[in-house]
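Removed: one protein chain of the complex. Kept in place: all other protein chains.
Think of it as A and B in the order they're written, each chain with its own count starting at 1.
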Amino acid sequence: MSAVAEGTTPLGRLAEAAATLAGGEVAHARRRAALDRLLALGLPGPRDDAWKYSNLRLLGRRDLAPATARPVAADALAMLPARDGTTVVFLDGRFQPSMSTAVLARGLSVTPLAAVLAAKLPPALEARLGAGDGIDERIRLLNAALLVDGAHLSVAPDGAPDQQIHVVHLATGGGAYPRLAVTLAPGASARLIEYHLTPGDAETLAAPVADIELGVGARLEHYAITLAGAHAIELQDVSVRVAADATYRHRHLGLGGQLARLDLRVRLEGEGASTQLSGLLLAEQSRQIDVRTVVEHVAPRTTSDQVYRGVGKDRGRGSYDGKVVVHKGAMKADSRQSSKNLLLSPGASLDSRPQLEINADDVKCSHGATTGALDEQMLFYLLARGLDRDIARALLTFAFAEDVIAKITLPALRRFAEERVLGSLPAAPLIREFIA
Amino acid sequence: MTDTNQSELLLEIKDLAAEVQGRKVLDGLNLEVRAGEVHAIMGPNGAGKSTLAQLLAGRSTYKVTRGEVRYRGADLLSLAPEERARRGLFLGFQYPVEIPGVNNVYLLKAALNARRREQGLPEVDAFEFLGLVRDKMRLMQMDDSFLSRGVNEGFSGGEKKRNEILQMTVLEPTLAILDETDSGLDIDALKVVANGVNSLKRADRAIVLVTHYQRLLEHIIPDRVHVLAAGRILKSGDKSLALELERRGYDWVRHEASAA
Partner (left out) sequence: MATKPQDLDSLVGQQYRHGFVTDIDSDTVPPGLNEDVIRLISRKKGEPEFLLNWRLVAYRHWLTMREPHWAHVRYAPIDYQAISYYSAPKANTDGPKSLADVDPKLLATYEKLGVPLHERARLAGVAVDAVFDSVSVATTFKERLGEAGVIFCPFSDAVREHPALLEQYLGSVVPTTDNFYAALNSAVFTDGSFVYIPKGVRCPMELSTYFRINAAKTGQFERTLIIADEGSHVSYLEGCSAPMRDENQLHAAVVELIALRDANIKYSTVQNWYPGDENGVGGIFNFVTKRGECRGANSRISWTQVETGSAITWKYPSCVLTGENSVGEFYSVAVANNYQQADTGTKMIHIGRNTKSTIVSKGISAGHAQNSYRGLVKVLPSAEGARNYTQCDSLLMSEHCGAHTFPYVEVKNPTATVEHEATTSRIGEDQLFYCLQRGLSQEDAVNMIVSGFCKTVFKELPMEFAVEAQNLLAVSLEGAVG
């Protein structure tokens, strides 16, 4: 677009990278359209209220072009908890059949998108591949402008119930822009577990986008576990539509990354639809974690429940910005939000914005937010029973995180998460015993 | 107090004054507790009973402005709360806090081992400990589900109080201060709690009951009864004083004290 943009600015480098991508005329035109729109809007800056807590200046001079997948060690996935079911691996945003498991559970289909993207798609799908309906158009445009691959995961009505689908995102350097489309047929149920890793701890930018649709009465438990290294920037965008009586759960564990941002939008479109969202924001060292949720109660008798816990240590920054919107006519909507923050170091900061936008009268909505140090009464109780101060503090920190970890229903994953949190506390072996 | 009593002086409070946020809560309190004794501290609401209990356990909310407290000869006020606990001072809380996510039994085991280390005794292992705690749980009529729960998590008021006494029976303190342990208990639970306390009476141990009803004292017979009001001990006597208080209320003690 403009000559100044090219080369030196992140947007300029994105434009250069987009021009060189393969995929044929149709894919190229689609990317160009997204890029033009993104160039017109610009990348979000610190003056943009919604990006106040996400510092995109970190993009600096780093390479943003979709990486040409570098080889990774065969045991790159070894650090992950044991996985049942299907594993789908993306290496730098591209589907990696050799690392994925071939055996599919009954009713599950996995379609890589690279080939699909070469052709013109029905208008509805094309629209979703562009700006779509996430919280922030710009993340989606960024993904669309550099989109080369992704996967469509779908579970048929007769699919095996509660099957596990593991999606592992490996980033080795440069950019990764995969697109996931997930469809659960009416009555279907599944667990989708996404991991984000950067083996080799390279400088990376990942902007994975997911569109999820739940049919009537479907159930999805969706985990997003960020384990990326200290030089990884991650901008996840998830948009979910939930039909009548369906339930969507999202469990976020922000345990890694330099800047890890999640934009999660859930629309409760059918009567009786419900959603439960939770997250642990472990903002330690110089990590920034920024979670933004928008839950829309569109239909009557919809319920939502959000539980987010932030732990701030060292120079970490964490923020939770959760908005609940009750649309006109969404009678008997019931929504709860709990955001609690624990600040452990003078250099850390935690921000919380639980918001309510209510446009119907017969509703029950509440939120609570607290920020502070460890609970004085709990600490005193433990000291009065003779525990060391350091142990007591570590123990209470762990118990604080446990509020959300306990919501993990996969035992192996729960143990994994607990170990991760323990790893950041002193005297882990001692504390391990206390876990209720 | 008679000077013929040769048992160890466990707790000695001299002219203790304390305030919380600039407000006087204790003002010239004196008290001596010897090994083997059971004391009851009674008094109207807001008299400073809980303040005294929490202060002795080391709660930093209260600022000592005057006086001293000696525990087994050492300066108690200079010790951190965890050191006091390890040296055998136990506080049964009036409102035991819930700590979700921290296992009840492991807390108890850690507490016991912290105390044993202080005493130069070997730590107990998990197996040994479980045997011990099961015995005590039977005494307190607590079921096994308690083992897997978080500290006081979701406990009813009565369960919390039983849990406090269970902890006490496991930790075998030298000086136990039980703050309103009887409040919120029905008559059956009260008996269970009293049994727990009575099982602990020994010549080398003292128990201080903080209460404002005399009904607990029907089950745990005190050697000394003190009336705490306006931040100090206004009157002391034997168990008959508790009955008199039950009959006549607290006002006459105040009048008597102000007349003196």
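In this section, a contact is a pair of C-beta atoms (placed from the backbone, for glycine too) under 8 Å apart; a residue touches a chain by one contact, two chains touch by 3 or more.
Everything numeric in this text was worked out from a predicted model, so none of it was measured.
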Original post:
What shown chains does the left-out chain touch?
Top reply: A
Original post:
Considering the whole complex, which of A:T9, A:Q96, A:S286 or A:T371 touches the chain not shown?
Top reply: A:T371
**OP:** Return the single residue from A:A160, A:I358, A:A406 or A:A428 that touches the missing chain.
**Re:** A:I358
Original post:
Quick one: which of A:M99, A:V216 or A:L344 touches the chain that's been left out?
Top reply: A:L344
**OP:** Over the whole complex, note the residues of chain A touching the chain we left out.
**Re:** 49, 312, 328-329, 331, 341, 343-346, 348-373
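Heads up, the rule we're going with is that only the chains that are shown with their structure count from here on.
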Original post:
In whole angstrom, how far does the Cα centroid of chain A sit from the Cα centroid of chain B?
Top reply: 50
Original post:
Once bound in the complex, which stretches of chain B touch chain A?
Top reply: 57-59, 80-82, 84-86, 91, 93, 96-97, 99-104, 106-111, 114-115, 118, 148-151, 153, 167, 171
Original post:
Of all residues in chain A, which touch chain B in the complex?
Top reply: 375, 377-378, 380-389, 391-392, 395-396, 398-400, 402-403, 406, 430, 433-436
